[in-house]
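What follows is a structure written as structure tokens; I'll ask about it next.
Shown here: the complex without one of its protein chains, the others still in place.
A, B and C label the chains in the order they appear, each numbered from 1.
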Amino acid sequence: MSAPVLATPAPDAVVLARPTVGQRLTSFMPVIALVVLLAALTIADPSFLTLNSLTAAVRTSAPLVVLAAGATLVVLCGGIDLSIAALCSLATVFFALWLPDLGGLTTLAIIAVTAAIGALQGVAHVLLRIPSFIVTLGGMSIFAAVALVISDAGPIRVVDRDATNWLTLYVGGVVPMAFVVALVVVAVISLVLRLTPLETWVRATGYSESAARLGGAPVDLVKVAAFTVSGACAGLAAVMLVSRNFSGSPSMADNLLLPAVAAIVVGGTAITGGHGSLWRSLAGALVVTLLRVGLPIVGVPSAWEQILYGAIIVAAVALTLDRSKVLIIK
Amino acid sequence: AATLTGCTEQAGGGAAAGGGDAACDPADVTLVGQVRNESNPYEAAWLDGGDAFAEQVGLTQERLTYDGDSTRQQEQISQLLAGDTECLVMNILPNGDSDTPPIVEGAEEAGAYLVTQWNKPADLNVTDYDQWLSHITYDGVESGKQIGDALAEAIGGSGGIVALQGILDTGAAKDRFAGLEESLAANPDVELLDDQTANFSRAEALEVTKTLLTKHGDDVKGIWAANDDMALGALEALQQAGRDDVAVVGIDAVPDALTAIQDGTMTATVSSDGPWQGGIGLAIGYCVATGELAAADIAAEDRAWFAEQFLIEQDNVADFVSPEVSEDDFACDNLFSRSQGAIS
Amino acid sequence: MSLRDAGPPIALVVIFGVFAVLSPDFRTVSNVQNVLDAAAVLAVVTCGISFVLMMGSIDLSAPGIMGAAAITVALLAANNRNDNDLGLLAVAVAVLLAAALGCLSGLALVVLKVPSFMTTLGISAVGLGLATLMFAGVQPNVSDPMLEGWAVERFLGLARLTWIALACVLVGALVQRYTRLGRYAFAIGGAEEVLALSGVRVAPYKVAVFTMAGAFYGLAGVLVTSQLGAGLVQAGRGYDFSAITAAVVGGTLLTGGRGGILHSTVGVLLVTVLTNGLVQVGVSPYWQGGVQGLIVVAAVAAAVIPQRRRNQVTK
């Protein structure tokens, strides 16, 4: 019954607009920032640039990369997810508690449960029309309370290490498995976005929610999906943390919230939504990790470390943000 | 190029040395002290103690802080262990119990000498490891009980008290509160009206105490705080409420608390000797690294031990106002002189 | 006040009523005074942050700026570390330093075009670093009678610093309603690009707002110091998120252009009543955070129900 609309469209006549050198450069800025930082750290302490050291740095960054990747989706939709760190902590507790019963299935169970929790927050945000900031802030304190209670306010040792051992291996002897997993997560999410209409919908939602909705994009679904993925990523990050710490604890990941959001912004993703990508967050997470571990290791005193951290992180964003895409900087 | 040649347990070219017997040249030893931050007096004093020891042996201490952030502590440690670990000595304050195992495993694998303080899961045994030389802590149950008893005595053996707990998921907070419960059992007329957490923070303690004071009014005769910072916050709250009839006790013996005890506004605290802690951990590691002390020779009861602590009240506070750390405390044959026995 | 602004005050009254019914200790005059006293510092911080949020920016610099101001005032007023005794001048210097730090984040925003989220996070780290440098391992304790008096002496049943906070709220509300700075901050949140089309250069106003916010945080740091009797590096810990929460709960939108000081102050009271009430009715300390989070979400949900529209944008 569909209408035969305009049967004779004209043949193609396409002008190709190639990205200019400047545009290409801006999309590589996060990587450039990373390289510059690495170079600076190496100059400060030449022994910093060793294979061992780099391996340790990327291994360290894996949970942060995963957390930031998930939260990037929410940010691209124009929201924010403040609950990732608390959810991740809660998931480490779940992991430690369930491992004896579920064994090898625990990882999947954790990811499924955190995804469901993320979805729940998304639904609350969408249905109740509460700003995501508030929903996830509430989620943050609720998850923290639940984690505290079910863990009896203390760490739970994970004795059976087989379930997480695979994450501590090295691919090809040098690349930590945890980091490989983080890369795979970033790649898979990016690909799914790229290959399906999701990317357009996510960006449209982030740039202009009302236009997206009136344009028929499934805005609510997309948002719930973003929160779901963000939750799932928090679960996966929890498994990584457990594999590193051999225990679950109710506040294990709490301090990763600001670094994760910082990673997103340092990557050049617009906190207002729409513009950005997971690859940028990956680079951002590496920059943040290098700053967190690198500055003290190369011998910057604690007080100066904070001052430098503040200055560098601002400078990094100044470098990476593509201002042609983000017209108004709030 | 697909480089998935297989998964191994080890990164890099197997740089991790077996650690152990080849004694290091004293000049090659790297000393690292790591605490949460330098912005509180106790931990700043700890690092200063470490510096003092380092100076004593002609070295410098690398000062690391992680801002109370567990993940950041792990990140720093793994980065540290990725460097040269041959003669690395680490004196670490783990952020929480759960942070200790990965640090221990990392040090073991990398062959660095490790001493930890305060936090350790009860079921993690130091003797199972070669590189983890010692774990030192104060007996939290004992300190909680000591100040609990002092508080009971100060309010004349009967009356209501409120408790300010520390960060709920830390061992220290739990042990100390357990000590308070023991003390309450021994002093049946003392009633615990309320317990709240103020997260070891002075500012939070101020607010919580104010609220508890309005809630329980004159029934509150004493305040038990799980550390001195909270006790000092409670003191401010009392002052602001115009109450001078409430006894306050804390733990840690920070300078301000000692002053308060001298002035008579605070009743008691328990010493934890930051400068000594900062030095002793490095000293143990240094002695083993340089071969003056063989790891195998450390007695099992010195692998995990309670350090000596003192209840400080007005009559003995003068002895603690300027803590003296003598070089003798760090001599390789005198390292364990402050031991009060093994952690059970 | 329009209907859509009525949600948060109603939520405040309801929550207050519920606690009053549940707990006899809660409904005493002294506890109400206590709640007001406890709200003072948060109210001052929120005054500052509200202007920033009104512009649609965000400000996470409170912890660092408050820490730096706290240590500064403690070291400049009569204290146990040195012989300074500048009294009110010490307060002024601390507030100026804080304003300078705030100005710096504003400048980074407009000059480097870095989002405020990052500039303020950076400035917070810088502030904490400065504070740690000045702290130098020894707690500065304040013995200045004026500062001590602020926390202890009462006027009409409220501590002096509560009155100071009240004055801040008043000044904030007047600035918002009657000055170009306040109205432009509001307008920037509404449609920044339009201001430019009208020939208004927004950059100076943005910097001014961040500077003013910094000054409020500085004053808040001073108030904390007066309450605690000592300058703490951590004087501002947690105030960034609690102030944003309070502002948002009160009806100030994170996207800017809505709400204001008075809205935010209602939010501050709501959050403080919650904290106090949960202790008063004896909720386990393990659960308090969770219950508080739940109620905040519920309160905001209830407040937005009357304004829900199809096709409404919620970020």
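The rule is simple: a residue touches a chain if its C-beta (ideal position, glycine included) is under 8 Å from a C-beta of that chain, and two chains touch if they have at least 3 such contacts.
Please note the rule applied: contacts and distances are computed from a predicted model.
Participant: According to its UniProt record, what is the protein name of the omitted chain, chosen from "Sugar ABC transporter ATP-binding protein", "Glutaconyl-CoA decarboxylase subunit beta", "Phosphoribosylformylglycinamidine synthase subunit PurQ" or "Proton-translocating NADH-quinone oxidoreductase, chain M"?
Facilitator: "Sugar ABC transporter ATP-binding protein"
Participant: With touch as defined up top, name the shown chains that contact the chain not shown.
Facilitator: Looking at the complete complex, the unshown chain comes into contact with A, C.
Participant: Which one, A:Arg59, A:Arg203 or A:Lys223, makes contact with the chain that was left out?
Facilitator: A:Arg203
Participant: For the full complex, which residue in C:Ala100, C:Leu170 or C:Val200 touches the chain that was left out?
Facilitator: Answering carefully, the residue with contact to the hidden chain is C:Val200.
Participant: Would you write out the residues of chain C that touch the absent chain, in ascending order?
Facilitator: The missing chain touches chain C at positions 177-181, 183, 186-187, 189-191, 193-200, 257-258, 310-311.
Participant: List every residue of chain A that touches the chain not included in the displayed model.
Facilitator: With respect to the unshown chain, the touching residues of chain A are 1-6, 9-17, 20, 194-197, 200-201, 203-204, 207-208, 210-218, 220-221, 274-275, 325, 327.
Please note the rule applied: only the chains that are shown with their structure count from here on.
Participant: Select the category (line, ring, star, complete, other) that matches the graph of chains linked by touching.
Facilitator: Contact map by chain: complete.
Participant: Taking mean CA positions as centres, which chain lies farthest from chain A?
Facilitator: B
Participant: Once you count every C-beta pair in contact for both, which comes out on top, B-C or A-C?
Facilitator: If we tally the C-beta pairs in contact for B-C and A-C, the bigger total goes to A-C.
Participant: How many angstrom between the C-alpha centroids of chain C and chain B?
Facilitator: 34
Participant: Report, in whole Å, the distance between the mean C-alpha point of chain A and the mean C-alpha point of chain C.
Facilitator: Roughly 29 Å separates the two chain centres.
Participant: Where in chain A do residues touch two or more other chains at once?
Facilitator: As it turns out, chain A has residues touching two or more other chains at 148, 153, 302-303, 305.
Participant: For chain B, jot down the residues that touch at least 2 other chains.
Facilitator: Only 37-38, 168 qualify.
Participant: Along chain C, where are the residues that touch chain A in the complex?
Facilitator: Chain C reaches chain A through residues 55-58, 60, 64, 108-109, 112-119, 121-126, 128-130, 132-133, 192-193, 241, 244-245, 248-249, 253-254, 256, 286-294, 296-297, 300-301, 304, 308, 311-315.
Participant: Inside the complex, what are the residues of chain A that reach chain C?
Facilitator: Touch residues, chain A against chain C: 78-80, 124-126, 128-135, 137-142, 144-146, 148-149, 153, 209-210, 213-214, 258, 261-262, 265-266, 270-273, 302-311, 313-315, 317-318, 321, 323, 327-330.
Participant: Under the stated contact criterion, what part of chain C meets chain B in this complex?
Facilitator: Interface residues on the chain C side: 25, 28, 30-31, 34, 37-38, 67, 128, 131-132, 135-139, 141, 151-152, 159, 224, 227-230, 232-235, 237, 275-276, 279-280, 282, 285-286.
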